[in-house]
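This view holds just a subset of the chains, kept in their places.
Letters A and B mark the chains as written, and numbering starts fresh at 1 in each.
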Amino acid sequence: MDFTFNSAQAHAALTLMLTIRLFESKIESLFSSHIMHGTTHLAIGQEAVHAGVSPALDREDWIVTTHRCHGHTLAKGASLKAAFAEFFGYSDGLAHGLGGSMHLVDVEHHNAGSSAVVGSGVPLATGMALQLKRKKSNQLVVALFGDGASSRGAVHESMNIASVMSLPVLFLCEHNMYGMSACAKDMVSVEYISDRGNAYAIESTVVDGNDVEQVYKAVSDAAHYIRSTGKPYLLETRTYRFSGHSKSDKRVYRTREEEVAWLKRDPIEMLKQRMLQRTYIDEKDFEKLGQNIQCEIDNIVDEMIDHPRQLSIEEAFSYVYSSKEHGQL
Amino acid sequence: MKKISCREAIREALFEEMARDQDVVLIGEDLGCYGGCFQVTAGLIERFGTHQVIETPVSEEAIVGVAVGAAMMGMRPIVEIMYGDFSTLASDPLINHAAKMRFLSAGKLSVPLVYRTPMGSGTGAAAQHTQSLESVFTNIPGLKIVYPSTPYDLKGLLKSAVRDPDPVLFFEHKLYGVEDLIPEEEYLIEIGKGDIKRQGADVSIITYGKTVFTAMEAARLLEADEISAEVLDVRTLRPLDTDLILQSVSKTGRAVVVHEAPTFGGFAGEIVATIVGDRRAFGALKVSVERVCGLEMPTPFNKHLELALQPSVERIVDTVTHMFTSSV
């Protein structure tokens, strides 16, 4: 792969990936100290996909995420504050505390939010693309889904529809080798989900999802293809979640050796090494960067915990229907 | 006024709304040159083209999911699903997505979707093509549910449904050929308002959809027995016009709830609970509240069995008569 980031791009990607990593680590610690409630799905290890997807799009392009949505949400432009507040269930959160970890939505940044029903976001994204196309917009929609989701019928139906209707959808499979505990090799009938493109006459490819430059390049190319042909595209990114599936996961379904092998391919470390090599950065800059982000995150959270703002039940009712009269107590 | 069938009334509503707003788009299977399974959309593709009439593969789940997504981006999709029975396939996009998008985005996204599908029996199409599955959706906050009976109501409510900013399920009975008079000029009917189809003093027959006609016929027969039956067509299931129901029952002191769906677990239970949950209406009740609904059986193909399942004029008349002849 010949494509490389210039220094500014590399810095931006590194900053984003570190921000996401530290955001999720903070979330993890808030959960394990029982300050946060509910459940959460961390994507630690998958930051190259986050930093490679949204930044390679136009600002006006839309994304539709999944239950594992933190990284993509930040990468698409959400503020750390609004994101954290959502985890706390506060009214200044992205969804005013109504959605929580699995439902980060950020319409201002053209992030339509997620479906926590695995795979069900894909038809929504397809429909968004249909209306954008009707309005002769140049925007595309990224439908994110996992290797587990690839088995859902809704994904098949959507790909077929996007193909026969020529819709500007980037089907982006974030293949991290596992569903919850289920290993893709036992659950998915093909080695590469991207090979299913043929079944829908959809162009496709697979890239190393731990290499942010590769992901970025592949998404840029796919976006260009979609915009110039009006057709959908299927991109598979191969990556690995270092974290457990959700907060309670003991990871009994995989070996520590496998984890260690993947940890050697930590996407942040990979980018950092390249940047060191290209002298875009030195060890001290890197350390500093991490400290600054950590500091910002800690401040946000400390300040937030001290100022809880929560919707009243009446306010929550106002979001059930558009006209208030139908919200009933 | 002009005479028009249920089919034509729906088509007129579609036509007017599609002409008014190019973002009103029909989506569904075989609704182009074929005119849809029940010929409701015949002629629309010729007039509005593929920009507003979108034919899809047999993919109910994705069709409705696609419509939800498109609605989030400003389309006003009207999805037609051939038979209400296939609402099972559409229940994830409807229940888990359409009903919740506005809430989950704290009001930043909305889903002005209309989901049209025919329900009910009478066509000899057996167990997988004749269910009345409205109860699958009535317990879902975030959805509105409309189930009109007459050409007038079908047209006025469909036009309102299209303009509604929230997802509306629009259920149709299959008596598409039934005719009635409607105004020449444009009109809307507010979602959430019932209609007294026949005034009466002694008993309230509360119903919706096809059985409105059954109830009307029963009311006519009851007149011969000098029982004055009021027929209340709720028209909208969610939100229900509880005021109208309570008024009627407080007046008559007797209530019979009728629908095609099986009795057990059906929407009649909600109507009964609405009545007896109200102190005034409960106090006014002279006898227990009765339900005359479908029998507890998948619809058989055999014609006489299919007929036997449905709430008949006779069953309604018998039930009402019994309310007057026996003691509480």
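Here is the rule we use: a contact is a pair of C-beta atoms (placed from the backbone, for glycine too) under 8 Å apart; a residue touches a chain by one contact, two chains touch by 3 or more.
All figures in this text were calculated on a predicted structure; none of them were measured in a lab.
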item	value
Assembly formula [one copy per chain kind displayed, counts for the whole file]	A x2, B x2
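Everything below uses one rule, namely that only the chains that are shown with their structure count from here on.
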item	value
Centre-to-centre distance between chain B and chain A (centres being mean Cα positions), rounded to whole Å	41
Chain A contact footprint on chain B (complex, rising order)	25, 51, 54, 56-57, 59, 61-75, 77, 92-93, 96-97, 101-110, 141-142, 144, 164-166, 192, 239
Residue ranges of chain A touching chain B (in the complex, touch as defined)	64, 95-96, 98-99, 103, 105, 107, 112-113, 115, 117, 120, 122-132, 134-135, 153-154, 157-158, 160-161, 164-165, 318-323, 326, 328
